[in-house]
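Here the complex is missing a single protein chain, while all its other protein chains stay put.
The chains carry the letters A and B, assigned in the order they are written, with residues numbered from 1 in each.
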Amino acid sequence: MDINGKIYKDFLNRNERFKVQNGPDKIKKQHDKGKLHARERIALLFDKDSFEELDAFVTSATPDTGFGKIDEAFGDGVVIGHGRINGRIVYVYSQDFTVMGGSLGAVHAKKILKVQELALRVGAPIIGLIDSGGARIQEGVASLAGYTSIFHNNIRSSGIIPQISVILGPAAGGAVYSPALTDFVFMTKKTSYMFLTGPDVVKEVLNEEVTFDELGGAETHARKSGVANFIYEDEENTLLGVKKLLSFFPSNNLENPPYVEPDTKRNDETDKLRLIVPDDPNKPYDVKKVIELITDQDSFYESSELFAPNIVTGFARLNGKAIGVIANQPKVLAGVIDIGSSNKAARFVRFCDAFNIPILVLEDVPGFLPGLDQEHNGIIKHGAKLLFAFSEATVPKVTVILRKAYGGAFCVMNSKNIGGDYNFAWPTAEIAVMGPEGAVSILHRKELKNTDDPKKMKKEFAARYRNEVANPYIADEKGYIDEVIDPAESRNKLITAFETLENKHVDQPSRKHGNIPL
Amino acid sequence: MMFSKSKKSKQKFIACTQKSKKYEFTNPKELYIKQGKENIPIEIISDKQGLVFIIWKKKKYLVDIIEKNQNQYEILVNGVSYPISVESPFSYKRRKYLAKNKEISKVERIQAPMPGKIVEFLVEENQEIKVGEPLLILEAMKMQNEIVSNIQGKINKINFHADDTVMKDDILIEVEK
Partner (left out) sequence: MKKIKSILIANRGEIAIRISETAKKMGVKTYGIKTSKEPGAYYLKFMDEIIDFTETISEIPEFLDIDRIIFAVKEYDIEAVHPGYGYLAENPYFAQKCIDEKIIFIGPTPDAIYKLGNKTIAKQLASAHNVPLLEGSSGNIKNVKHAKQLAHKIGYPIILKAASGGGGRGMRIVEKEEEIDKMFRLAQNEAEKSFSDPSVFMEKYVRNPRHIEFQILADHHGNIIHLGERECSIQRKHQKLIEESPSIALNDELRAKMGESAINIVKASKYRNAGTVEFLLDEAGDFYFMEMNTRIQVEHPVTEIVTGLDLIEWQIRIAQDEKLGIKQKDVKLNGWAIECRINAEDVQTGFTPFLGTIEQIQIARTKNVRFDTGVAEGSNVTASFDSMLAKLICYGDTREKAIQNSLNALSKLYIKGIKTTIPFCKAVLNNPKFKSGDISTSFIVKEMKQSFHQEEDEELIAAFWAALNHNIQLDIEDEKYVDYERGKSMTPWLMNKRLKSL
């Protein structure tokens, strides 16, 4: 080709027009709103010079509806492509708010479908960076159809490739379904929001005044609805979080998760594990301290931290290998299981199961949260959901009972009989049908009625019950616990346990899918 | 203190205080602080007991990170607490933008802190109330709890009556600020 001839010159000119369209003024528009440009986000996420854009020059469909002039912008408001994150191939679509408000039209949707399709074909993760005004009204049903196809792809890929949604701007109306269908949702505080119906409609229909942030901002979704798993103060940190999360995932459901060399300079403070659980069973403690001491240094990454804090879910590494951790948190609501925590933990377990991430359960649960509110809202169903999720999971599952394990909650938290591979207990464990106080009220009802000091007697009986009936050695001797271990030994025992379970596979008779209570 | 030099060149960090005063540092790993035109070096000493000191301009400061949450730090220097958030040049601009455009919610919803029974309301609709003013008595867990207002405003709506049973987080009163 003649590099001075027309053919090559036309090629270069087109690239110039492209650069102009995505010039500094567009970037400034986003910056002025406290947001990054769609391409800046991609640059932060991907390894240097590894991103390849696809369909950069497509233009919008041009239906002549007479509604308004449609910008002939390249790309139709979304940037798609692939690149490497920490060296691994990942697909992405990043909506561009500066082009037609990032709104979704037929071509925009087709681009997203393209990367979803490609990611599914090659078995690579896909990340959606959402920053969109929603459906492009001018394009009518075509926009809706576009969204629906995107949802369909989300569902087709669910459990096959990891899908992450990062909400970095508005996501309203039907658009919010896609994030809800993906595996994890990130949001940035104050400049992103998600809701089905916006504040203006709420005001009109219900006469309720709410702000965007109250209705569907990052904090709302992190704390109240549980839709957002990770929230950050600003976009850079959000994207760093995405990278961090990805480092725990395999590229697809046939692979095992990646490996990160543990920090060998770690001080061996595992004997501190002995000091964390107090002897007094009514005293709370922070189970995250246990997690931090057992897993690799600084490897724990908590998911849905602010939602249902009475259960802790997150990813961590043991000797470099990724695991999913589910732990009851005694310092919130005494660690009981309720509707919110059942749902949070169940979805987390199923994600780990889909992607071959072994599960570690740290148990200290006195039971389920009582009350009309819970019962009327179906704690039965939701608790059963968690039970189903644990039982169904065929990844390596190891439980360590730290303290309380009573009744139904004991069964639910990955007990041996629903498929726990190794079940350990600490000496402080109390395993029983119900808590000592409740048990003695029933067992010794007669004596308690006839005594002058029922309080004192109850305390004595409870102490005896704790010692003789609820101690972990009984369960150990019967085989429901594999071993009562020294807390300081936990890390080593768990590393060995998971190592031996690396080849685990459970044959199941084939079925379309189970019928998990929803 | 051992750490490797940055692979990235010229990393700028803007440390912000609560009063939005900012301090800019470029490549802090190079261990100097610029004052005027001079780069004055910093020395970091960590003793056997784990205490960390910074020596700068011949003065010794005890430093300790007492809390850290993403990019928000609470640093103790000589026992005095300084909340600092570390921003990049972009996130710093973003902070300024957000501070200017704060969405001010007009309605404050007073929610039940726990399930219980309403004993009585001490205020009525359209009444002007002050911070700390008692609004209602909620009986829960065998105790009578007085719920007070944490804002100033006018009562827009009272959603329940005396003797009603409420659940946690039920919206009891709406106040217009």
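Observations
Going forward, contacts are C-beta pairs under 8 Å (C-beta built on N, C-alpha and C of every residue); 3 or more make two chains touch, one makes a residue touch a chain.
Every value quoted in this text rests on a predicted model; they were computed, and no experiment measured them.
Touch with the chain omitted from the figure is made, among A:33, A:189, A:416 or A:459, by A:459. In the complete complex, the hidden chain is touched by one of A:116, A:191, A:251 or A:490, namely A:251.
Among B:17, B:111, B:144 or B:159, the one in contact with the hidden chain is B:17.
Within chain A, the residues in touch with the undisplayed chain are 86-88, 240, 243-244, 247, 250-251, 253-261, 279-280, 459, 502-503, 505, 507-508, 510.
Although one chain is hidden here, its contacts on chain B can still be listed: residues 3-4, 6-8, 11, 13, 15, 17, 21, 23, 25, 27-29, 31, 33, 42, 49-51, 54, 56-57, 59, 61-66, 68, 71, 73, 75-82, 84-86.
Everything below uses one rule, namely that only the chains that are shown with their structure count from here on.
Chain centres here are Cα means. That of chain A falls 25 Å from that of chain B.
Remark: chain A residues 31-36, 190-191, 208-214, 232-237, 371-373 touch chain B in the complex.
On the chain B side of its complex with chain A, the touching residues are 70-72, 85, 87-88, 90-91, 93-95, 97-98, 103-107, 115, 167-168.
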